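Heads up, one of the protein chains got dropped from this complex, but the rest are sitting where they should.
Letters are used for the chains, namely A, B and C, taken in the order the chains are written, and counting of residues starts over at 1 for each.
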Amino acid sequence: MKRLLMLAAMVSLAAPLTAQSRLETVTIPSRLLGAEKTCMVYLPDGYDRDTVRHYPIVYLLHGASDTYKAWTERGNMRQITDEAIAAGLAVPMVIVMPDASGEGEHHTGEHMGYFDVEGWPYEQFFFEEFMPEIERRYRIVADKQHRAIAGLSMGGGGTAVYALRHPELFGSACSMSGLLDLFPGPRSYDNAFMRSVVENSPVALLRDMPDEKLEAVRTVRWWVDCGDDDILWLSNVTFYTTMRLRNVPLQYRMRDGVHSWRYWQTVLPDALSFFSIEFGK
Amino acid sequence: MKRLLMLAAMVSLAAPLTAQSRLETVTIPSRLLGAEKTCMVYLPDGYDRDTVRHYPIVYLLHGASDTYKAWTERGNMRQITDEAIAAGLAVPMVIVMPDASGEGEHHTGEHMGYFDVEGWPYEQFFFEEFMPEIERRYRIVADKQHRAIAGLSMGGGGTAVYALRHPELFGSACSMSGLLDLFPGPRSYDNAFMRSVVENSPVALLRDMPDEKLEAVRTVRWWVDCGDDDILWLSNVTFYTTMRLRNVPLQYRMRDGVHSWRYWQTVLPDALSFFSIEFGK
Amino acid sequence: MKRLLMLAAMVSLAAPLTAQSRLETVTIPSRLLGAEKTCMVYLPDGYDRDTVRHYPIVYLLHGASDTYKAWTERGNMRQITDEAIAAGLAVPMVIVMPDASGEGEHHTGEHMGYFDVEGWPYEQFFFEEFMPEIERRYRIVADKQHRAIAGLSMGGGGTAVYALRHPELFGSACSMSGLLDLFPGPRSYDNAFMRSVVENSPVALLRDMPDEKLEAVRTVRWWVDCGDDDILWLSNVTFYTTMRLRNVPLQYRMRDGVHSWRYWQTVLPDALSFFSIEFGK
Partner (left out) sequence: MKRLLMLAAMVSLAAPLTAQSRLETVTIPSRLLGAEKTCMVYLPDGYDRDTVRHYPIVYLLHGASDTYKAWTERGNMRQITDEAIAAGLAVPMVIVMPDASGEGEHHTGEHMGYFDVEGWPYEQFFFEEFMPEIERRYRIVADKQHRAIAGLSMGGGGTAVYALRHPELFGSACSMSGLLDLFPGPRSYDNAFMRSVVENSPVALLRDMPDEKLEAVRTVRWWVDCGDDDILWLSNVTFYTTMRLRNVPLQYRMRDGVHSWRYWQTVLPDALSFFSIEFGK
């Protein structure tokens, strides 16, 4: 009995905020990929009670060697988002975490990544099948202003490329420690994934973009964030430099840190606030 | 010539952002006070170009022994706001800085303060004459969600009292190092201003408020911020405690700092972001 | 082969800093407790190479329903400390994480806590057996200036009480979301642990401390930090208030947050810097 009382005292200390947010996994069949892809969806407190209200949407991308579960299992995204909304530092939003993992124990198999590779047109799938299906299923304000994209590392690269190619779709974009150009150091680029990195370098895309296309890119609100000790520091300062030289306004931050979940958990709340200010404008 | 070139190089380093925000002083006659009161108005970049758009409004209050010029002359509010809007960390808004100064060299004369004193019904003036006139003159979205109030020290007290008494008018409120209860230490309360401090203590107002009125107070988004070395620390932790005990959600921050413009310049950007998230929801 | 190359590319992204810090578990027999207690010890990069150098020491206490493994397994203390030292934001130091867990699945059994209870004189053990043994085993600068104590929740309470009772031992103290007075809400205090909470309330200790003892308490550098939505908010603002009223200087912070590891991982780097400035003075 005493034990129970004591336990009750303890447990209540750790009691979570009472936000009734909800995670659900959704599996979407793809004709283009000839496979099913699963994603994680965060639905904010209130989503189930008010069955009329439509919400802004954020696509939140994981990194290499990871899956659609990364942000919830290691990135603490639910607690972070619940707290930000409860504190009035973010508006209620739907957050979709797609899957770009490859096969194998480390999820690094040949289908890894956010871009089209031979026999696996992932980017095409994302825009033609995945996004439309997600936005049919959920009560979304399906316009540019209320749609944002964010991602870390390989997912930061995906974020940048998707927003550079589809500025008409995303009002805001946030790359965290993004793979925004080639990998650092000498690497072999002779497999499908590595070639896709070369072919989809955000730095190269931006540098080579015709002036008339840049105007649209400037309508995206950009937040690029990378630790000063991150292994991808060079591609990040290069991306920042290229954006400045091409006159694309952006927010750029370098804080103290390495390529780690601790860093990304620090960036996420800022990204949610940055997105929220646009969502409500 | 060389000198000129050199100067040109230097000057450009200090060149301000090109935001075309604008400050104007407005003088409003008051029948209630039998006097005119002047205020400062910040109009964001774009206000003059788009003559149809309506903006959220923030009332930004100065402290004791100061005037409507304090926030622009010593608080750096224009640069802070210009930068926050340019960075996408705040939405464009109109910011009105009223005057609650008293007479004399130190502006501490008998008409100082945001409350009604004998022969000087300032609070009545504020709500019946000042606010209506301001909101007639400017293109304002004149509803609770798009109206916020903020202030420092004596103006933090004004902010809290105005939002406690008129929760139907303000969507958000931010008190910075607010005078939220009596002055610290032994004081004489035998003059009009000091009596008005006693009669308008936010802590007392909140503590004595009937339950049925609290529900409305909970619809205001509160941000209360005070340095851990501020001379007003006690009234701030007491206000926080009273808010928590009466179940009014609030954001509360204590950072390192004293009662100083340096502190308030740190709080202002956070307040603008906090307001902006509501303005756009 | 391709797979291997790809994996190599991925793995290197997550490569940790190369700091050769080291964790070891140490078991210390206690005559007073009639039991052995195990602790975790963090030894900074360089500790093993330079066999003459002596280091400052920090005692880092876990919370209720947890063990000596909490800070390394859930608090990320090794990565945080490695990064802080590598960045020059903390000096190399030895960090000892003692164990104050109770029995049972939730470690909440009758021996939980940092204080003496009937048949389990933990506090006596800490100062008479544990600390001396630890400081014999490691190369420590064993003086007040180079010794600090920190802890979260129940360990924040332990931190405050130990530093209040032994200001001659600790140069700095940091309580994170500390249980600094009674538990919030109605509770039964009829078991040994709960009685020990009552008997060892830092707020009560401080309030009742004779003036002549306070002078020593003022020689400790205090950092008290608690989230504004923490369940222990009240005991924290009460402790802050009591410290101020008794003229004990302290750093006090309230950031946005709840009672969570995310919060404590934010406080820890600040605490390490705060300690380091004293260690080197």
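By definition in this document, a residue touches a chain if its C-beta (ideal position, glycine included) is under 8 Å from a C-beta of that chain, and two chains touch if they have at least 3 such contacts.
Everything quoted here is computed from the prediction, not taken from an experiment.
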Identified contact with the non-displayed chain, of B:V41, B:I80, B:V96 or B:M243: B:I80
On subunit C, residues whose C-beta touches the chain left out of the figure: 87-91, 221, 251, 273-274, 276-281
Where the unshown chain meets subunit B, residue by residue: 2-3, 5-7, 9-17, 63-65, 76, 79-80, 83, 86-87, 89, 104, 106, 108-110, 112, 153, 183, 185, 187-188, 190-191, 193-194, 229, 231-232, 256-260, 262, 265
Chain not shown, touching residues in subunit A: 228, 233-234, 237, 240-241, 244, 250-256
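Note that in this section only the chains that are shown with their structure count from here on.
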Arrangement of touching chains [line / ring / star / complete / other]: complete
Shared interface numbering between subunit C and subunit A [over half = same, under half = different]: same
Gap in Å, rounded to a whole number, between the CA centres of subunit C and subunit B: 40
Approximate Å spacing (C-alpha centroids) for the pair subunit A, subunit C: 35
Residues within subunit A bordering two or more other chains: 87, 89
